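Up next is chain A:
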Amino acid sequence: MPQLVFKWEWLPKLAQGLTLTAEITATCIAIGIVLGLILALGRVYGRHIFYWLASAYVQFFRGTPLLVQLLMVYYGLPSWGISLSPFISGILAMGLNTAAYQAEYFRGAIQSIKAGQMLAARSIGLSRSQAIRYVILPQALRLVIPPWSNELIYMLKYSSIVYMVTVMDLMGVARVIAARNFRFFEVFIITALIYLALVLIISWLLRLLERRVKIPGLGAER
Partner candidate 1 sequence: MIVFRGLPGLFQASLLNIALLFGLIGLGFVVGIPIALFQVYGNRLLGGVASAWEWFFRGVPELVLLFLFFFGSAQLGLKISAFVAATLALGFRSSAYQSQIFRGAIQAIPKGQMMAAHSIGLSRWQAIRYIILPQALRLAIPPWSNEFSSVIKDTTLAYAIGVNEITRYARFITERHYRLAMAVYLVVALIFLLFTYLGNRLLGTLEHALRVPGFEAKAARAAGEHG
Partner candidate 2 sequence: MASNVILKVEDIHKRYGREEVLRGVSFSLFKGETKVIIGPSGTGKSTLLRCINRLTPPDRGRVWLDGVEVSHPKTNINKIRAAIGFVFQDFNLFTHLNALDNVRLGLLKIKRLDKKKATEIAMMELERVGLAEKAKAYPAELSGGQQQRVSIARALAMDPKVILFDEPTSALDPELIGEVLEVMTDLARAGMTMVVVSHEMGFARSVADEIIFMEGGVIVEQGSPEQLFTNPRQKRTGEFLRKITELYGEAS
């Protein structure tokens, strides 16, 4: 059995990478919420070109690998004269990608709200967009929390992909340390544990959120 090695000095470096991982995940999720919501509304309430565009977007980004999307942004866009830093490329690719998935979760939630809610909202004189804003979305957003939590965890894990365009996130740092010491096994076990711990913390926080915003009778049948 080969000797296992561990050095304390690895930890602060990994922690630096971790900060970047957290930033990237948070930013791309935020982009994804805004864009995803727009896309979902486009697919549920949009007509003609708007519906069609939103659907094509979702199809494309869900049907192709995130890595290919990232390489398109990082290596592809420069060939069209647009050069972005590795960090921005990573965030952009991941944000565009998660938007497509989040759009589907939002759409599912919106469509699971009973038609009577829209009718009732219109019957008291709300316009369509007011009804969406004040009646449909407050309900749909609560329903979407569980699938959305999965998406957040997914993106946390997938953010490791940015190391491929030289970003020094947790994965990137781990790779460098491991290669320098030729200690892939130890370093990546530690890295795996850090990711696992993050996943645990995030799921716990989201369950807390879900409980905080819970309304009796909403989402019980899910």
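Following the convention adopted for this analysis, a residue touches a chain if its C-beta (ideal position, glycine included) is under 8 Å from a C-beta of that chain, and two chains touch if they have at least 3 such contacts; residues count from 1.
A quick word on the picks: all candidates are chains of the complex that A comes from, given by their letters.
What you see is a predicted model; the values in this text were computed from it and never measured.
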item: Touch assignment for chain A within the complex, options 1 or 2; value: 1
item: Touch list for chain A against partner candidate 1, complex; value: 2, 59-60, 62-69, 71-72, 75-80, 101, 104-105, 108, 147, 150-151, 153-154, 157-158, 160-161, 163-164, 171, 174-175, 178, 182-185, 188-189, 191-192, 195-196, 199-200
